[in-house]
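Sharing a structure here in C-alpha cells format.
Excluded from the complex is one protein chain; the other protein chains are retained at their positions.
Chains: A and B, in written order; residue numbering restarts at 1 for each.
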Amino acid sequence: MCSEYQILPSYVICKHFSHSVGDLFIFLIVSWVFLVKKGYQDTDTSLQSSIVTKVKGVTFTNTSELGERLWDVVDYVIPPQGENVFFVVTNLIVTPNQRQETCAESESIPDALCYTDSDCPSGEPVVAGNGVRTGRCLRVGNTRRGTCEIFAWCPVETKSRPAKPLLGKAEDFTVYIKNFIRFPKFNFSKTNVLDTKDRDFLKSCHFGPKNPYCPIFRLGSVVSWTGSNFQEIALQGGVIGIQIEWDCDLDKASSECNPHYSFSRLDNKFSENSISSGYNFRFAKYYRDGAGVEFRTLVKAYGIRFDVMVNGKAGKFNIIPTIINIGSGLALLGAGAFFCDLVLIYLIKKSHFYRDKKYEEVRSVMLPPCSLRGPLAGPLDRSPPPGPRNFALVGW
Amino acid sequence: MCSEYQILPSYVICKHFSHSVGDLFIFLIVSWVFLVKKGYQDTDTSLQSSIVTKVKGVTFTNTSELGERLWDVVDYVIPPQGENVFFVVTNLIVTPNQRQETCAESESIPDALCYTDSDCPSGEPVVAGNGVRTGRCLRVGNTRRGTCEIFAWCPVETKSRPAKPLLGKAEDFTVYIKNFIRFPKFNFSKTNVLDTKDRDFLKSCHFGPKNPYCPIFRLGSVVSWTGSNFQEIALQGGVIGIQIEWDCDLDKASSECNPHYSFSRLDNKFSENSISSGYNFRFAKYYRDGAGVEFRTLVKAYGIRFDVMVNGKAGKFNIIPTIINIGSGLALLGAGAFFCDLVLIYLIKKSHFYRDKKYEEVRSVMLPPCSLRGPLAGPLDRSPPPGPRNFALVGW
Partner (left out) sequence: MCSEYQILPSYVICKHFSHSVGDLFIFLIVSWVFLVKKGYQDTDTSLQSSIVTKVKGVTFTNTSELGERLWDVVDYVIPPQGENVFFVVTNLIVTPNQRQETCAESESIPDALCYTDSDCPSGEPVVAGNGVRTGRCLRVGNTRRGTCEIFAWCPVETKSRPAKPLLGKAEDFTVYIKNFIRFPKFNFSKTNVLDTKDRDFLKSCHFGPKNPYCPIFRLGSVVSWTGSNFQEIALQGGVIGIQIEWDCDLDKASSECNPHYSFSRLDNKFSENSISSGYNFRFAKYYRDGAGVEFRTLVKAYGIRFDVMVNGKAGKFNIIPTIINIGSGLALLGAGAFFCDLVLIYLIKKSHFYRDKKYEEVRSVMLPPCSLRGPLAGPLDRSPPPGPRNFALVGW
C-alpha cells in the first residue's frame, strides 16, 4: 500500500521548499553576501602608507625650579622626526647637573636601606636603584637607618611627580597628520589632505564632521573623543591611538574613497592606582664643562604618546573573482535542498518512514535499465539498480 | 504524444554540456585555480622580519653661515639606530645660539603683526608662532606696522629654505639594507644578503638585476626608480617607500625563495606648490655656556625619509588544505551543471516550455506513487523522462 497520506507532508514541504521558498531564500542570502561582501571585486589589502605628523603650539611655565621657560615643539615633542608615533611631554621631573660621583641612594628604594656599612657590600648594584654600592652606609644626623652610598649619576632623582601637569596647556596644541596611501595593485593613491593651493585653508581649519579633509586635530579634543580627561592623562601620561581607515570601492569615483578616523585610549586607564598605568620615560641631555667633564640633566617625562595607525583595503571589479564567487555561490545554493532533505530525513518524526521510502525508491528505480529489456522483471530482483548511481552521484 | 522534438534541443545540449564540454571547462578552471592559487599548500603569512640599515657617504659644504663643514653619517642620518625607517638630511635652515629671552616675532606669522602695544596682549601665545607675547609691539624705525615682542627661544627662525639643496651630493650616498626573515610555521629563515665570507663582495657591489643579493642601494638610483628627481626631492624633502616582498614556495629549493624589491614615492608629489608637499622637521642641539645657561642650535631639516617595508608569505604542501580545497573544487564542479540548467531554464527561448515541462513533471511525478496505479500510464506518455533530466541537473 502506498501511504500517501503519510508521505506527502514532509515530501511536499521539502520539494516546495527546495523549489520555491528554500531556493529563493538561499538565493537571496547568497546574492546578499555576494553584493555586500563585493564578491565581484578583486581586493588589495597591501596598503602602502606614509604618515607625517607636525605638532604646533607653545606654552610658558614659571616654576621655582626651572624659572621662566618657554616650551616650543622642539622642546616637548620626542622624537622630533614627525613619524607615526610621537610623544608630547606634559609633565616633568628634572634633575639637573648630575655627575659621575658618589652620593646617597634614594630612600624610596627598599634595597638601599641600611643600618651599618656591612649592609652595603661594595661593588654590588642596588636592585632597581641608581648605582653601585661603595660599601658605606650614610645616615643623616642621629637616625639609625640610612641608605647606602652609591657611585652613580649624582645627585639621584628624588623628587616626586608634580601634582599638577606642568604643560597642562598642551590641551590647546594642534597636530597636523598627513597621510598618503597607495594601493599598488590598482596603482591608486590618495591623501587625507584637501589638495588645495589655498594656504589659508590649512592654517585656519580644524578637523570635524564638516572638515573631514582638514586633518588638524586639537590634542584636547582627541583625548576627549577617547572618553578621557586631558588633565588627568597629562598628569601621569598615557597612550592614545588614532586609527585611519580607508575602505575604498574603486568602482565608484575617487572622491568616494575617504578616510575614517577613530580614537581610542591604548593604555590601561581602568587601573589608575596600579603600578601599570600611565606612560613615562627618562632621558638626559649631556653636557661638558670647561674641564671637559661630562654632566647631564636627567628628565623624567610624563606625557601622551600618540600612535597613528593606518589600515585599509580597496576593491575593484574583476572577472576572475566574480566567476569564482558565483560558482561558489551556486554550489552553496545546491546545498539548500540537501539541507532541507537532511532536516526532513533526520529530524521530522516520520523520518523513518521517509527514509525507508527513499531506499525503497532507490531499490525499485534501480531496476529499470535491465527490466526494460523485455521479460527481465524477474532478474531485476537481484540486480543492482542504475538509479542508485544517480544516488551515488548526488551523494546521500 | 511525446514531444521529443521540442524537448531535445535544450535538453540534450544541457546534458552534453554538463557531461562533456561544461564539466571539462569547469574542471579546467577549478584545476587552474587550484594550481595557480596553490590550493595544495599550507601558507604562513605571519612573517617575522628584521631590518638593519646603514648609510655610507660623506660630503663637504662651504657656506657663509656654517663655514667649511664635513657631513658624515652621524651628522645627517636621523635617528642613528639604523632601523627600517631612516631620514637623510639634504637641506637645512640653521638658527644658532637661541636663548630663552625676548625678541620680535617673525614677520611671516600673521597673528604677530601689530600697530600698538594693545595688539599684543601680554601672556598670550602667538597662534602658530614661536613664543608668548610680552605686551609690547616692536616697530623698526618709522614703520607703522611691527610685530609683537615675544618671550621665546631667541632669535627666532627667520631664514627661508635655501634654493639649492645643501647636501645635494647625498645622491651618491649608499644604503645597505639587511633584511632577515623567518616563517615560524615552517621554521624557515633567509636573508637578502649573499652569505659569503668574501668581504670584498659587499664592499664593491651595487644592487641591480645582476646583483639581486647585493642590497646596497645608491640613494640617487632609489629616488630615480620611483620616477622622481633627486635634486627636487632633496630641496623640499619627501618620503620614499622601499618594499621587499618575499613570496616563497618552500616545495621548491630554498634558493628559489628570493626577495623582490620595489620603490615608490610615498608623499604627495603631485601637489608641489601645495602646503602639503615635502617633508621636514625641526630639532635642536642643546648646550650650556660657562655660566650654566642653556642655549641651543635649532635646525629645520629637509630631507628624504626612507620607509623599508617587508611583507611575504610562504607555502608548503600539506594534506589538510589539499583535501579541503579539492573538496571545495568538486563542490564547485557540481555547480556547473546547475548553472547550465539555470541558463537553459531562464534564458533559452523555449524556456517557458522547458519550465512547464519541469514543473509538470514534478507535479505528475509527485503524485504518481499512487496515481500510477491504474490507468494513469497514459499521461506519463507526454512527460519527458524524469530521470535523465535530473541527470542534467546533477551534472554528470
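Please note the rule applied: a contact is a pair of C-beta atoms (placed from the backbone, for glycine too) under 8 Å apart; a residue touches a chain by one contact, two chains touch by 3 or more.
What you see is a predicted model, and the numbers here were worked out from it, not measured in a lab.
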{"item": "Per the touch definition above, residue among A:Ile78, A:Ile93, A:Cys214 or A:Cys248 touching the missing chain", "value": "A:Ile78"}
{"item": "Selected from A:Pro125, A:Pro162, A:Pro184 or A:Pro212 as touching the chain missing from the view", "value": "A:Pro125"}
{"item": "Hidden partner chain, residues of chain A it touches", "value": "2, 11, 14-15, 18-19, 22-23, 26, 29, 33, 78-79, 85, 87, 100, 110, 123, 125-126, 128-132, 151-153, 239, 241, 243, 262, 264, 266-268, 270-271, 273-276, 279, 281-284, 286-288, 290, 292, 296, 298, 305, 307, 309, 311, 328, 331-342, 357-358, 360-362, 364-365, 367-373, 376-377, 379-380, 382-384, 386-396"}
{"item": "Residues of chain B (touch criterion as defined above) contacting the omitted chain", "value": "2, 4, 15, 46, 48-50, 52, 54, 56-60, 68-70, 72-75, 79-83, 97, 178, 180, 182, 184, 191, 193, 195-197, 199, 202-203, 285, 287, 290, 323-324, 326-331, 333-334, 338, 341, 361-362, 365-366, 368-369, 372-373, 377, 380-391, 393-394, 396"}
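Going forward, only the chains that are shown with their structure count from here on.
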{"item": "Chain A on chain B, rotation in degrees - Cα superposition, rounded to nearest 5", "value": "120"}
